[in-house]
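One structure coming up, written as structure tokens, with questions to follow.
Just one protein chain is left out here, and the rest sit where they should.
This part shows chain A:
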């Protein structure tokens, strides 16, 4: 075959493809494909295990390609396994969050009928607030429930599906039928019928279907009710009303604002057709907090997200009303980034010694900042041999690293257990300001929770508790902590103390200001205030001893557990704390990117030539030149002057060999780009003038 002819054919076909609206991708061409084939074959043959090829396509060997295939595989498997566990937890939480509303809505759907609603259409008004995704979750689960009991189904209608009455009816009928019968079933349903063929929007069709299936409940859910045209909604509802005796409609309206506002938009006649109940879906923030808590404080956790990531996550969740799903996807992305790009993440899996020995892990570890910190500490404390040994012996280093990795993971688990403990304590002590687990976590991850006023306040208020409250707190805390902690002992002592003096409870703490007495004595005509202890009973004194012990135990415990995670050796392996991929990937700044590209093109175009300065020169892309000129100009720009300035840039650089028409073509290109970006528009104020419409940095 003539390869060249093919080449031409290819280019031609590709050229055409650029003007085609939609097309199915064709591989470059048979001729070229045969040229490329070896590479494809090579890939299959090089990895001995064909299984790898299908399973680990997207993980690249790291460490400049020095990572072995097994290692890559291990990394991938670890990721898959770890995330599957977390995903499972998230799903459980989401289901749990929804279950309350779901059962309410389900019973509403089952119990109401036009008869119970005075002949009106039974309507469930569901306010979702910012938690937009919850409604679709709810609806799909409702649909599953209704389908499983053969009661009926849910038809979801979005505002986009309802441009006019005809189309919306068509869509409703089709959705209802395909929900149970499938696409083919719908076609059959349309064609296999006696009598005249009915039009697609005839509700007779739906009636027919309801009769055939014996449907008892047909739930019509308008996911974004506010976006529907009110007139259309009125028509639709009045139509349903008139069919209500034949088709068992239940309407479900998803409302993002408030019921009152929604009702206000509809005409009275329409509102009077509806009767129903109002349901409220939990705000997204709750589930987000719960998800975070489940992921981070898991006692078997292996990987944690660090302070920066956590604060980014919550910033995004709060500021842009993220759904819980979106939140968990962001967490997922941070897990993905960790395993995709960090060779040390392999160690989180069950590391085989073969993998360890094959790969240059020791080199990697020696380059870690945390290793350097460790070495510095060791040198300072005088154990230089240890450092020497770690630098010289790969085997020893690996063992130390893995031991440290596990110890570090333990420390992280303890850290979060302490966070949970503080959180629970706070719930008992504090009434006004609620600190969520996430807030505490951010502080804990940055390592300053131990010294923070939150903990101090908490300790103070624990100290001031009387015995009843304290016992309560201790019971709660007991569940959080392991049995061998001093808390159990303290609790037992407290219990025995209380049993000894059953009649004098509750005991009072001396730290409670209500129990200290201010005595006023006049000595030598001077008022002397003495803040004395109220005379404490013997059992109170005993109790105070217990309290002191508890406080001591707390302080000790916190100083032990609330460490700074980034101080741990090998924290790079089990702590993901890079702000950047997450922020860039989920909150893009496209305008900034474009402005930067245009204003300082050599940020992107890494120039080999030395004259890549900030000055405008003809070496820069034309659009950049024009943009920089544009930045200097005022709100109104004379095109002719702009063109002259643009031309002068080229003229001064290439003096003799510049073709002004060619430069004009470049000018055209640049101008058209700026127009596409919406930076300039034609001004009517003056002939041949452009109006500036964006200001850099605004």
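Here is the rule we go by: a residue touches a chain if its C-beta (ideal position, glycine included) is under 8 Å from a C-beta of that chain, and two chains touch if they have at least 3 such contacts; residues count from 1.
Here is the rule we go by: contacts and distances are computed from a predicted model.
**Q** Which choice in "DNA-directed RNA polymerases I and III subunit RPAC1", "Proteasome subunit alpha type", "Pre-rRNA-processing protein" or "Origin recognition complex subunit 2" gives the name that UniProt lists for the one chain left out?
**A** In UniProt, the chain that is not shown appears as "Origin recognition complex subunit 2".
**Q** Tell me which of A:77, A:104 or A:158 is the one touching the absent chain.
**A** Spelled out, the listed residue whose C-beta touches the missing chain is A:158.
**Q** Among A:133, A:311, A:478 or A:566, which residue is in contact with the omitted chain in the full complex?
**A** The missing chain is touched by A:133.
**Q** Give me the chain A residues in contact with the hidden chain, please.
**A** 14, 17-25, 27-28, 36, 39-40, 44, 53-54, 57-60, 130, 132-133, 158, 160-161, 163, 167, 170-171, 174-175, 178, 182-183, 224, 320-323, 325-326, 329, 332-333, 336, 340, 584-586, 588, 590-591, 593-595, 597-598, 600-601, 604-608, 614-621, 623, 628-629, 631-645, 647-649, 651-653, 659-662, 664-666, 668-669, 671-673, 675-678, 680-682, 685-690, 692, 694-698
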